[in-house]
Each structure stands twice: as C-alpha cells, then as structure tokens.
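What you see is the complex with one protein chain gone and the rest in place.
What follows is chain A.
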Amino acid sequence: DALLGCHRSYRSRPTHGIGKFKYLLPKEAPKKRKEKVQMKEISAGTEYQYGDVNIQMTSYDLCLVEHFAQYVHRLCNRLCIQVNESYAMPTKTNEVLFLEERGSKMQLDAVLTTHQRVIQIRGLSSTFAPILLEVIQSSQPEGVHLLVKQHTEADFKSRLKSRPELEELLAQMS
C-alpha cells in the first residue's frame, strides 16, 4: 500500500535539477581513441563490375606524382566513381653508382627517391573501365609510371611495419 501510495512529484517541482552545472561548462571534445589500422574488406566485384582497383603512380619527381594523383582523384570524383582511399606508399631511396671510364672504382652518381601514390576505387563498371584508362593514359606526364591492378591483402600488408620478433616466434612455433 505504502509503495503504491507514494507519488514523488519532484520532477514537476520548480527545484528540479537544481544541482546541475555541467551544461554551463564548455563542451569537451570526445576522447580520440587511436583507431586501429585494420584492413577494410576487399570486394571481389561482380561479373559486370571490377572490385577494388588500385591505380598506382610511381615517379622520381614528387611534385609531379602528387599533382597527377590529385588530378586522377578529381577525375574519379567528377565521373562519380567511388574512391575508397587515396594514400601514399613509403618512399624508396636508391643510391646510383657507376663505374668510371678509366678505373675500377665505383663513383656515386646520385641519390634518387622513388615516390608512389595509390588511389583505390570501387565499382568500376566493365564498359567504362577502358574509357577511364584511355583518359588517364592521355594525360599521363613524363616520367610517371602507371600501374592499374586489383587490390590484394599483400598490397595492404606492404604498407605496415614489419614485425621480425613476431615472425620469428611464429616460425619457431610451427
């Protein structure tokens, strides 16, 4: 009886929420949790559509390859092709040595850095693919090497740091 009888009408009172103050403080940005680098699902594509396709542009010239990557990205946006990711692969540095004409010593010629940009697209229809390739080829600048291929797990793994200790332990286990 007593339980049914009590009606605490404190919410209707004017003193409701009298102790609250958090709404007065400035809003704190939510804590950014470090997003784990996880591989997104690779779609295989249907019979009439290609799955995840990687357009890889490699060159010694950084600015050129950057601008070309930007151009290709904007082109895909304009043609309503879904762009999954647009990232850069780690740069490779090569030391070029050449043999002197008279002498057996190798002389340092240059230190070259190879830059690579990748644009990943999805849902490229089979009829439109050759047109896109034609357009990209026609605007390909000098010295930029173009490679268009399907996206694989190995491509994703090549972006990650190697873990020699883990690999050693796994090899010992098996």
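The definition used in the following text is that a residue touches a chain if its C-beta (ideal position, glycine included) is under 8 Å from a C-beta of that chain, and two chains touch if they have at least 3 such contacts; residues count from 1.
Quick note on the criterion: contacts and distances are computed from a predicted model.
Participant: Which of the following names does UniProt give to the chain that is not shown: "Large ribosomal subunit protein mL40", "VWFA domain-containing protein", "Proteasome subunit beta" or "Dynein light chain Tctex-type 1"?
Facilitator: UniProt lists the chain left out of the view as "Large ribosomal subunit protein mL40".
Participant: I need the residue numbers on chain A that touch the omitted chain, in ascending order.
Facilitator: Where chain A meets the chain not shown: residues 34, 36-38, 45, 47-50, 53, 59, 62, 79, 88-99, 101, 106, 109, 111, 113, 115, 126-131, 133-135, 137, 139-150, 159-166, 169-170, 172-173.
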